[in-house]
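Heads up, one of the protein chains got dropped from this complex, but the rest are sitting where they should.
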Amino acid sequence: MANRPLRLGMAGGGPGSFIGPVHRMAARLDGRFELVAGALSRSIEKSREQAARWGIASDRVYADPDAMFAAESARADGIEAVAITTPNSSHRDIAAAALRAGIAVISDKPMTATLDEAEDLASIVAETGTPFALTYTYTGYAMLREARARISAGAIGTVRKVVAEYPQGWLSEAIESTNAQAGWRTDPARAGAGGAIGDIGVHAFQMIEYVTGLRATALCADLPRVVPGRMLDDDCNILLRLGDVPGVLMASQISTGERNGVRIRAYGERGGLEWTHETPDQLILREPDNRLCILHAGAPGLCDAALAATRLPPGHPEGLIEAFATLYSDFADAISGAGGILDGRLPGITDGLRGMRFIDLAVTSNASRRWISFEGEIL
Amino acid sequence: MANRPLRLGMAGGGPGSFIGPVHRMAARLDGRFELVAGALSRSIEKSREQAARWGIASDRVYADPDAMFAAESARADGIEAVAITTPNSSHRDIAAAALRAGIAVISDKPMTATLDEAEDLASIVAETGTPFALTYTYTGYAMLREARARISAGAIGTVRKVVAEYPQGWLSEAIESTNAQAGWRTDPARAGAGGAIGDIGVHAFQMIEYVTGLRATALCADLPRVVPGRMLDDDCNILLRLGDVPGVLMASQISTGERNGVRIRAYGERGGLEWTHETPDQLILREPDNRLCILHAGAPGLCDAALAATRLPPGHPEGLIEAFATLYSDFADAISGAGGILDGRLPGITDGLRGMRFIDLAVTSNASRRWISFEGEIL
Amino acid sequence: MANRPLRLGMAGGGPGSFIGPVHRMAARLDGRFELVAGALSRSIEKSREQAARWGIASDRVYADPDAMFAAESARADGIEAVAITTPNSSHRDIAAAALRAGIAVISDKPMTATLDEAEDLASIVAETGTPFALTYTYTGYAMLREARARISAGAIGTVRKVVAEYPQGWLSEAIESTNAQAGWRTDPARAGAGGAIGDIGVHAFQMIEYVTGLRATALCADLPRVVPGRMLDDDCNILLRLGDVPGVLMASQISTGERNGVRIRAYGERGGLEWTHETPDQLILREPDNRLCILHAGAPGLCDAALAATRLPPGHPEGLIEAFATLYSDFADAISGAGGILDGRLPGITDGLRGMRFIDLAVTSNASRRWISFEGEIL
Partner (left out) sequence: MANRPLRLGMAGGGPGSFIGPVHRMAARLDGRFELVAGALSRSIEKSREQAARWGIASDRVYADPDAMFAAESARADGIEAVAITTPNSSHRDIAAAALRAGIAVISDKPMTATLDEAEDLASIVAETGTPFALTYTYTGYAMLREARARISAGAIGTVRKVVAEYPQGWLSEAIESTNAQAGWRTDPARAGAGGAIGDIGVHAFQMIEYVTGLRATALCADLPRVVPGRMLDDDCNILLRLGDVPGVLMASQISTGERNGVRIRAYGERGGLEWTHETPDQLILREPDNRLCILHAGAPGLCDAALAATRLPPGHPEGLIEAFATLYSDFADAISGAGGILDGRLPGITDGLRGMRFIDLAVTSNASRRWISFEGEIL
């Protein structure tokens, strides 16, 4: 089998970007993509600076995504896919343009800045049939996939409770005037209606539905703005119902001292499961007799999805870049026609829509201090 | 200094009791009490059986608490205090009788079965002036006291978020027909209006206010009955506000595989604190620079309250019996006139009232699906 | 069944003692002993001071152990057992006198100061038939007993490697001139031939033989004196052979920052076991498929010896005082004739002799820089 790397462009990812370089390393790691074009910054100089650092030919550095799509579509060796790593408010337009140019899209989350934009984008995906994936990072981890497979196979029986957490502390102080990453995330014009909930709460929400296979049906959200002067939430505490199943979701950017403590726990009739990002190669199983067992990535007996997301034997840590790379490899498979969006393994438009609805409802619930259903009714 | 042990009686604690033997060991450990009388069971035979096992003289085994208080009050060497270890529904009457007989009370939590009973009991305490303490176990741990002292001293700045958890899994199955401990806890007639919330949620609530020094002002509770047929909640998920400060409280008895995972995290402007019952000799500090430091019980530099609650050098684990014993030692000090109820170190009537109000409001909030203030108003 | 507490005396345990109060609390905890007499210090004033604090009647405070044994033997209600908590150099004489007076002995470790004394004491035990126990603390922990039972039952197959560690840091500085505990432990006249090896290395050695059921046959020891001026080892690193099975033993009192990190790991053909004192309620099992399982004290499925050493349900920590109390309860059973020295559950003269031989050989090996067999031959 020939294994030609697919040609990738990038929107965003200029100097100072956090997630742009992650996309680049992830795309390269397994040799499935090569980054050959970019509209990396609103400033063409900065875009060129980053492109030179990354070995992108200077004639494939563009002033903006539209120019990139136009020029690349005209080349025989034009890009086959684009990574969108810009702030949320530009996701929809860039994605729409790419999809219409027949260029597959792999976009950072949240999918768009508003629910309306998300629904619009969904219809474009449906209409064009061009592959669309969202980098919900944590779904690329082998042991989160193992958790999903085990629950799906009934390992803990019917799920009866779920708790997802995502504590960070980096916005404990009002650093937004000097820190570009903080700047756009706390600015409604660029981030959309959600602050912490849009940036990280949506990860926790997606994990809950991804791992348990359940769908949230109602929520009650408390979205305080803890640091004085903030215009968006920097802390989120949400009660969920997934049908009869109770859930709790906590995300925070003011939990001082926390780094990136993503964690999910699910409890069923016959056991519990826990995964935490600090030790991503592990999956904790809780047995009814209080025995706690830890499974390790790469070990025998894990599901195919976990094995496919593992490069090394047990005891050899893989991290976030590898998880991200797994999403890129899945994306390569999807583009290559290995199957729609890969049986739900790779998050796409459905997850994106769910996430935007979640943000929208949580903001409404917080404002009204009421429980609200996923159909939008106050309960 | 003479160090005569105080004379203690016990109500409850018959064969099969979990908490009765804990009270007894805790009372003995530091030599401040000797257990000399008891109304240990509704069955006098069972009461005698346990009394023999415990070395209580047969003429001081009583048919019921009232008989015990009457006879002991008439003895020159009568009991000076009584430990109440019965199911919740009898707490009020036993405590009231003891207080009126001038016998100091150390009672298990929750204080009573209902808020009305709690308010009634509070007035009796005020009226009689007899010492009254509640065994909120976790407040006896040295490192939880250290957490409280540090927050009070401003170590993490203004508290901005608090999360308390209390997961258990032992009621994951409907064992109440065969397990006496489960039986009364799931029976509204004996447990009161709260199931898991009354049994363990109230511990988590008390910890939040004890550690942070804040007072809850509003809540929104989801109290599902997960196991079919339950008449009381077996899982609790609660959003809190303590003034502007957001909080989350989770308690559960259907989290399969969990043992007794009490945990509290508080985040302030300048750091975070975390204590977990699985490693009770440790207190975790989170620094803004992501440095995580673990303090150990017995080490230099801890507060007086922590040192007073520690018997061994660092690295020599102390557990729940010792924490409970610390409450008994504090109680001995309180009876001996060493100072009211010890500057809030030892939980008493105020904590008891707060706990009962918390349960009452949570039940109301759950039924109405609304946020509710601690003044009882729907928000 | 009558449950009269046995009458206990204590030698040592005066003001400032660390282990004396532990013996006292442990003896009391389960109600099997009451401390009624003592020769607590070389200074009668200090002995009286401590006795008053502990509620020992003033007429049962003695100038020295011999006086205690003489007077108590003459009383109808004289002591039935004595706890020896003095520095090592006086263990033999006190134990010998008690044994000859028919008073059962529970002594702190190491058994004596020298191997000759140990052999002498062994013959007195054999001759008098009086019960003799050694408080190898860690053998009182439920989960260490579980480890032993599992290995004995073949759970990990033939044992093929064992590692025991005991790091402490409290002697990192030369505090011996101001700290009484450090003073006698670093003084050959009071501690005997071993420093760290006699104080804590011997615990690690006893654990190895206790848990694996194997017997050491050869060793090669490196016993440096790290802090300048020390006359005894303050760090021990020892290669062991138990027949063909390799072992490593590390004990240290200069591992700065360590508290009391006792830990044992055993590996067999079909699995591994690990127990660490920082989380004593847990036992780690390692499976060949890399699954790591943690068992918890009090849970179903544990061995009888573990259950008998557990007072609380899973998730309710027990610590060193409880472990010590288990030894006292076993000792009470042994005195009461429940069976020799309890089928090896409770360490006694055999463990004591093994420990003293271990110390003796390690000192010789260190001096000669050679491997040495347990028959004393240089290999």
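Letters A, B and C mark the chains in the order given here, with residues in each chain numbered from 1 onward.
The working rule: a contact is a pair of C-beta atoms (placed from the backbone, for glycine too) under 8 Å apart; a residue touches a chain by one contact, two chains touch by 3 or more.
This one's a predicted model, so the numbers in the text were calculated from it and none came from an experiment.
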{"item": "Chains still shown that are in contact with the chain withheld from the display", "value": "A, B, C"}
{"item": "Residue, one of C:Ser47, C:Thr112 or C:Ser255, that touches the chain absent here", "value": "C:Ser255"}
{"item": "Option from A:Asp77, A:Glu278 or A:Glu377 whose C-beta touches the chain left out", "value": "A:Glu278"}
{"item": "Residue in contact with the excluded chain [from B:Asp59, B:Asp289 or B:Asp304]", "value": "B:Asp289"}
{"item": "Option from C:Ile19, C:Val61, C:Leu115 or C:Ile156 whose C-beta touches the chain left out", "value": "C:Ile156"}
{"item": "Contact footprint on subunit A, counting only the chain that is left out", "value": "1-5, 18, 21-22, 25, 28-31, 52-55, 168, 170, 258-261, 277-280, 296, 311-322"}
{"item": "Touching residues on subunit C - with respect to the absent chain", "value": "156, 160-161, 163, 169, 172-173, 220, 222, 224, 226, 235, 237, 239, 241, 244, 246-248, 250, 252, 254-259, 265, 267-272, 285-288, 290-292, 369-371, 379"}
{"item": "Where the missing chain touches subunit B, by residue", "value": "289-296, 298-301, 314-315"}
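Quick note on the criterion: only the chains that are shown with their structure count from here on.
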{"item": "Homomeric contact subunit B-subunit C: same or different residue positions, threshold half", "value": "same"}
{"item": "Approximate Å spacing (C-alpha centroids) for the pair subunit A, subunit C", "value": "55"}
{"item": "Between subunit B and subunit A, distance of the C-alpha-averaged centres to the nearest whole Å", "value": "42"}
{"item": "Distance between the centres, which are taken as Cα means, of subunit C and subunit B, whole angstrom", "value": "35"}
{"item": "Per-residue overlap in subunit A, given as positions that touch at least 2 other chains", "value": "290-292"}
